[in-house]
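One protein chain is absent from this view; the other protein chains keep their places.
Per-chain numbering from 1; labels A and B assigned in written order.
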Amino acid sequence: MLYLLDLAGVFVFALSGALMGVRKRLDVVGMGVLAGMTSLGGGLVRDLILNVRPAAFQSTGYVLVPLAATVIVFFFHPHVARVMPAILVLDAAGLGLFCAVGTQKAMEYGLSPLHAVLCGVLTAVGGGMIRDVLAGEIPTLLYDRQLYAVPALVGSALMAGLHLYGVTGWQATLAAALLAFGLRITAMRRKWRAPLARGLTE
Amino acid sequence: MLYLLDLAGVFVFALSGALMGVRKRLDVVGMGVLAGMTSLGGGLVRDLILNVRPAAFQSTGYVLVPLAATVIVFFFHPHVARVMPAILVLDAAGLGLFCAVGTQKAMEYGLSPLHAVLCGVLTAVGGGMIRDVLAGEIPTLLYDRQLYAVPALVGSALMAGLHLYGVTGWQATLAAALLAFGLRITAMRRKWRAPLARGLTE
Partner (left out) sequence: MLYLLDLAGVFVFALSGALMGVRKRLDVVGMGVLAGMTSLGGGLVRDLILNVRPAAFQSTGYVLVPLAATVIVFFFHPHVARVMPAILVLDAAGLGLFCAVGTQKAMEYGLSPLHAVLCGVLTAVGGGMIRDVLAGEIPTLLYDRQLYAVPALVGSALMAGLHLYGVTGWQATLAAALLAFGLRITAMRRKWRAPLARGLTE
């Protein structure tokens, strides 16, 4: 069940990567690379840090799903782009799921709660950062002042906290993912913004 | 024998990295970094994924060869740039060899054929992608529509297929490398191009 949800998150992230490829007029190879890195990059970073064989290289689904997303965007990108608002909601769901799963895996492998939270955030936002760097842009995350990393941080922190109190498994994952998702959606609707350094004019 | 061929591939990739350093007017340090990352980056990525100590940090040749390439380009870059067409042929040979070797190593370390193919492609194209990112450019691979990753993909697939039928060792490596090399050369001559997403005008 969690695996299927995870694949759904990979699919949504891969769509956003392939769409950036279209927007930047990359060819089909570039679309595939961005789809793959956006959807799998965060988990790759997490697994490199945990010093284990990356999950993306152990499961067939993690290869086929980004491939399928690339094919879909290749043929139907105007349609996919038109449902972008819906994709942003799904992306928020993926963000929530990835931060929860990442934190859990990190704690299972013996990281302290503090480091597990960091690892969870990296799982959630790492793929998008790699996508932006490969596309020749400063990672959106660093400047655009939307709350994106912060909801992941809060969700990861809840996950680590629940783990400390002995609550693990899908209940904890669900709670943490929902919290991050809800925060992300609220931040989008209310246009909450991350602050600039003190004294910088907007 | 295979080790010597591999060093030859490293040398060619290092030349291309150092030449990009000259073109971008980097200093000698920048030339060396680009030479090293272009030639060793793909293998580094492969070994990080396989979760083993990188080959580049176990063999003296892998350090000395990029160093030699940097020195040669430093003093003789106009001559080296003049033989660029020949270098493109050698680069295609390096591409073929790297995808074959990468796929084989991945299968030896227990990856499934599908993932081994992906790993082989990353071995072949990863260094060039890192080079372009460090040089402040979108990786050529993503947009320039030449077939570069595709020949590596086909060569890796042959390697994995042969492995499944029990054909390994230098014969398999040679066959896979030649196939990727031949495809790459043919693609260059015939100017085959990777497609843009459907509906994008050229």
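Assume a residue touches a chain if its C-beta (ideal position, glycine included) is under 8 Å from a C-beta of that chain, and two chains touch if they have at least 3 such contacts.
Since this is a predicted model, take the numbers as computed values, not measurements.
**Student:** Which one, A:Ile87, A:Cys119 or A:Leu183, makes contact with the chain that was left out?
**Tutor:** In the full complex, the listed residue that touches the missing chain is A:Cys119.
**Student:** If you put the missing chain back, which residues of chain B would it touch?
**Tutor:** 21-22, 24-31, 33-34, 44, 48, 51-54, 57-58, 60, 63, 73-75, 77-78, 133-136
**Student:** Considering the whole complex rather than only what is displayed, give the residues of chain A touching the chain that is not shown.
**Tutor:** Listed in rising order, the touching residues are 48-51, 111-112, 114-115, 118-119, 129, 133, 137-139, 141-145, 148-150, 193-200.
One rule holds for everything that comes next: only the chains that are shown with their structure count from here on.
**Student:** From the C-alpha centre of chain A to that of chain B, how far is it in Å?
**Tutor:** 29
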